[in-house]
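Just passing along the structure, written as structure tokens.
The other protein chains are all here in position, but one chain of the complex has been omitted.
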Amino acid sequence: MNREDVTDLIVIRKAKKKLSWANLAEIVGHSKEWSTAALLGQMTLSEAQAKAVGAALDLPDEAVEQLQVVPYKGSLPSAVPTDPLIYRFYELVSVYGTTFKALIHEEFGDGIMSAIDFNMDLTREPDPKGDRVRIVMSGKFLPYKTY
Amino acid sequence: MNREDVTDLIVIRKAKKKLSWANLAEIVGHSKEWSTAALLGQMTLSEAQAKAVGAALDLPDEAVEQLQVVPYKGSLPSAVPTDPLIYRFYELVSVYGTTFKALIHEEFGDGIMSAIDFNMDLTREPDPKGDRVRIVMSGKFLPYKTY
Amino acid sequence: MNREDVTDLIVIRKAKKKLSWANLAEIVGHSKEWSTAALLGQMTLSEAQAKAVGAALDLPDEAVEQLQVVPYKGSLPSAVPTDPLIYRFYELVSVYGTTFKALIHEEFGDGIMSAIDFNMDLTREPDPKGDRVRIVMSGKFLPYKTY
Amino acid sequence: MNREDVTDLIVIRKAKKKLSWANLAEIVGHSKEWSTAALLGQMTLSEAQAKAVGAALDLPDEAVEQLQVVPYKGSLPSAVPTDPLIYRFYELVSVYGTTFKALIHEEFGDGIMSAIDFNMDLTREPDPKGDRVRIVMSGKFLPYKTY
Amino acid sequence: MNREDVTDLIVIRKAKKKLSWANLAEIVGHSKEWSTAALLGQMTLSEAQAKAVGAALDLPDEAVEQLQVVPYKGSLPSAVPTDPLIYRFYELVSVYGTTFKALIHEEFGDGIMSAIDFNMDLTREPDPKGDRVRIVMSGKFLPYKTY
Amino acid sequence: MNREDVTDLIVIRKAKKKLSWANLAEIVGHSKEWSTAALLGQMTLSEAQAKAVGAALDLPDEAVEQLQVVPYKGSLPSAVPTDPLIYRFYELVSVYGTTFKALIHEEFGDGIMSAIDFNMDLTREPDPKGDRVRIVMSGKFLPYKTY
Amino acid sequence: MNREDVTDLIVIRKAKKKLSWANLAEIVGHSKEWSTAALLGQMTLSEAQAKAVGAALDLPDEAVEQLQVVPYKGSLPSAVPTDPLIYRFYELVSVYGTTFKALIHEEFGDGIMSAIDFNMDLTREPDPKGDRVRIVMSGKFLPYKTY
Amino acid sequence: MNREDVTDLIVIRKAKKKLSWANLAEIVGHSKEWSTAALLGQMTLSEAQAKAVGAALDLPDEAVEQLQVVPYKGSLPSAVPTDPLIYRFYELVSVYGTTFKALIHEEFGDGIMSAIDFNMDLTREPDPKGDRVRIVMSGKFLPYKTY
Amino acid sequence: MNREDVTDLIVIRKAKKKLSWANLAEIVGHSKEWSTAALLGQMTLSEAQAKAVGAALDLPDEAVEQLQVVPYKGSLPSAVPTDPLIYRFYELVSVYGTTFKALIHEEFGDGIMSAIDFNMDLTREPDPKGDRVRIVMSGKFLPYKTY
Partner (left out) sequence: MNREDVTDLIVIRKAKKKLSWANLAEIVGHSKEWSTAALLGQMTLSEAQAKAVGAALDLPDEAVEQLQVVPYKGSLPSAVPTDPLIYRFYELVSVYGTTFKALIHEEFGDGIMSAIDFNMDLTREPDPKGDRVRIVMSGKFLPYKTY
């Protein structure tokens, strides 16, 4: 049983138990964004968190143990994603990549926005012309070190 | 002179004239995010906008004309970007791709977040532990049509 | 049992029961185009639809449940398809891609044809020189938002 | 001067002369779909057609000659297109590829829809919820020969 | 049991029963070229043909049924084949590709040689300096349709 | 001036002088298949042949010299060809690759068909249902050496 | 049980029985180079050879049969090998490829060194500064046929 | 003028001056294998060697200087070479890669054959059945260091 | 049971037994860097080392035997790694690759740093602004041999 098997098992048990990702996030005790990423095999749970999730989803011991191991990250099966929802985010990087670069360098100088010291919040934005997905990302700016 | 040549010319003239992307956005008359993307070859300017930019940057007539043609979009030279700043965004898609998918489907059902009916805002978020890059994205949710 | 297993099972049971895709579409209650895509793992069924299909094809409970989960879309095993029938469609994109782009922009301006708010109809077009495949596609035009 | 140079020249001259693809199609004497593909380097013009286009766009003799040579086809710079409009068509192949295959085989048996003995028509479909792009494709069905 | 499993089973049973591809082609009732392609998972057998092959090779019912389903074609595990015999054919396409194109267009005009309305014959050509493989291919010429 | 430039120059001069590949083959003194491949940059001409072609097409001295140098072979810009005519040959390798392998091994044992000690002949095959392209290939069989 | 399974089984049994590749080559009756390639799934054994190997390694009947079938060749899991020992050979092709080409053409004219009518010998070359691997390759020169 | 330009220039001047690679190797003062690799942009010449070559081939000063700079190595335009002569060497790595690995490890233990402390000799091997290319490679064995 | 299975088993047993990589390195009797690489399938253990590890982790006999076989090296599932920690090292090669090359050649001349006669040491570097990872690599310089 590897980490992908654990992810598959979590998705199936979650469906069977009619739990939402928000429900599971409460059990984990973090935001729904971080918790979902963790349960989908991208983050590492503490022993207490893993056991709580295991209890809620009737996971076997080995799965509970695996949730505490740092996973080999990367959630997609191909370099260019085929799923239309996920592709739209890839498209944003493709179309706006140099724009991100130009504006962040203009504001901060040479460096990057951290994808590690990072958090985000995904919510529904009501709109009479059709509701919108609103995503707020916040990552620490890390300047290139000179030496 | 193709669109990439126009982009290169804009970057050079902008540097020589000590103009910021924010300055150019005022000339264009849209947000700095949209305007920068447009000037980097990803969006289409109106005739008035193109002429105003042309005047500010001393662009030749052919460049002004090209800015009004819908460009072949995609700003990066490889499928997986090598630039560290842009790669971090690709990494977010790779690590959080299935999380975006899970949470948007939980909130909205099957569909996508539009990358066309889309806007964003990139700002500095002051933080005593080091300032942060804050990006707010908003895209219309488009449900899959059944028929 | 993942979604691909469900797709394989549906194909085999359909063959054994001598049902056509048109028969299954009636059970689903949508067009044969949408229903086939759904049964081949690209769309999401409602609970009632999934149960009806499950009954018609003797699918196990887990398969019925999976049909109601939004799938990771993309039906092909390689970026350039090897199957001759499917390749011809890829070839149309390769040969006519810039033509689609030129004509849609001429008619509508900058934007895209939605592949989400989209429907299609595939029929036989009798022709004395050999019958033809006729495909009518209709997708909402989405203009690029300026902001 | 190779065929790509001719294509670039046509795009630029067309913009300068404020001609539409529909205007050029009248000069060519075929549908706007076929004519645009030809002028974008995918089809072969007759001598008369090439000269008429050359006259309308002030093309040099060598360009007029090149338009009569069968081109090396394929209009896109990468196997997976980056341009959002063109990508949507690739996405349709990716998502609906096996559906095209299933339905055409159900109707016609083993074989393909020709992309050579093929024509299409692209029009605006007025719709109160937002106009739609309507594309009608028609390709001869070619059964696999047994021998 | 998918189509690849059926192919593997056919290869093994054929070896065990000491049958040649020519023997199997007689049972199928077509040329050895078409029959071998069909048994290797690239063509579709009729019910009678599938049953005859099933009887000769003691195939299970499910395999016999699968042989009647139109397969997802493409027999090679990588885009550039690694097997030396098959690579030589790929090399012919690589080295002679533009020659095929130039000569067919010179003789027929713009269009293609069909790979669907196609047949071939592979025989031994005795030669005192070493026997040769002789392959005769014949494919219908399909002119590009103008419209 | 590299070999690709020589190829481009030959194609242009040939068009201007209204010469066919068959005409040029007579000047070269070999079959139209070999001669066309040579003039398209895949084979090496003798000094006499290069000079004869140079005279017929008014090629500069440097081009005549280059035609006598063994070229870096491979005539296509991508591993999977995009041109529909050439792709059909790639498709034949993809679909019939394992069939070629099975039948040649059945007839000759382990080894390959040479693509070097190889010749071919491409002709029009008149057919009331539409003329066909007929290609006869002949390559020496080379058995794997054991040692 | 496919050919890869046979290869895996041979490697495991060989380790268990403490046999060297040289020992197995004696049983096969050919050089250690050819025999190892054959046992690693790249060459075809005669019935007598397969049975001798089967007896020495306690292989099941099906494995003995598979060793007599011409395999789909290619021993590496990726186009650019990751194993450092094998990569060094790929590096030699990358760095010295054009040198091989220049020197063989200078000596022999246009053509290739056969990889089929080929043999090699791999030995230890004692050297006070550290022993060396010595590989002698010999392949028949095959001139390009003109016709 | 970069190193590739220098390589192109050397190839052209060598042809014009009717010099062989062996002639140039004498001028360089090393084997024809090493010298050819160096002149094709893969090795670094000393100042004396570069000047001698420059004099023999009338190279400009900048080219002479470039020959003394360590080049970015790798002589082929694609990961899998398309040229048939060079491809055969790639095929040897593909088919015999695991054999090289097995035999070198059997003789020497874990480690590699150096491609740096390496030399080779390429000669004609007369053979009544057709002359052969004989290549002797010798590379220092480097054991993996444990620590 | 292949080597990857052995690696998976080691990771799971290590977690269950609450052993650290440092603990296992003591059992192996080498540095934690080399030992971890070996246990993750990249190096070869001696019989005594393999048995000691097998005893500590309750590995089956076959796993103990496999640990003594030289593995096919390469620990990552894709050419460009997706895991953020490992990607940072790839990024260092991408960004600093030509810098490594320039500085090593300036200091040592043409040649390479061995990745075989190589060792490294990875430690925590306390720092008030946040602890740092310190990696010391040492590889023998190998000059290119001239001959």
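A, B, C, D, E, F, G, H and I label the chains in the order they appear, each numbered from 1.
Heads up, the rule we're going with is that a contact is a pair of C-beta atoms (placed from the backbone, for glycine too) under 8 Å apart; a residue touches a chain by one contact, two chains touch by 3 or more.
Everything numeric here is computed off the predicted structure, so don't read it as measured data.
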item	value
Chains on display which the left-out chain touches in the complete complex	A, B, G, H, I
Chain not shown: contacting residue from H:24, H:115 or H:135	H:115
Residue among G:49, G:75, G:94 or G:146 that touches the chain left out of view	G:94
Absent-chain interface as seen on chain G, which is shown	80, 82, 84, 87, 91, 94-95
Footprint left on chain A by the chain that the document does not show	30-31, 33-34, 43-44, 70, 72, 98, 101, 105, 109-112, 114, 116-119, 142-147
Footprint left on chain H by the chain that the document does not show	2, 62, 65, 68-69, 72-74, 76, 79, 115-116
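The criterion applied here is as follows: only the chains that are shown with their structure count from here on.
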item	value
Steps needed, at fewest, to go from chain B to chain G via touching chains	2
Given chain B and chain F, the chains that contact each of them	C, D
Farthest-lying chain, centroid of Cα atoms versus that of chain G	B
Centre-of-Cα separation between chain I and chain G, whole angstrom	29
Sequence positions of chain F contacting 2 or more other chains	33, 72-74, 76, 79-80, 82-84, 91, 94-95, 98, 101, 105, 111-112, 114-116, 118, 142
All chain pairs that touch each other	A-B, A-C, A-D, A-I, B-C, B-D, B-I, C-D, C-E, C-F, D-E, D-F, E-F, E-G, E-H, F-G, F-H, G-H, G-I, H-I
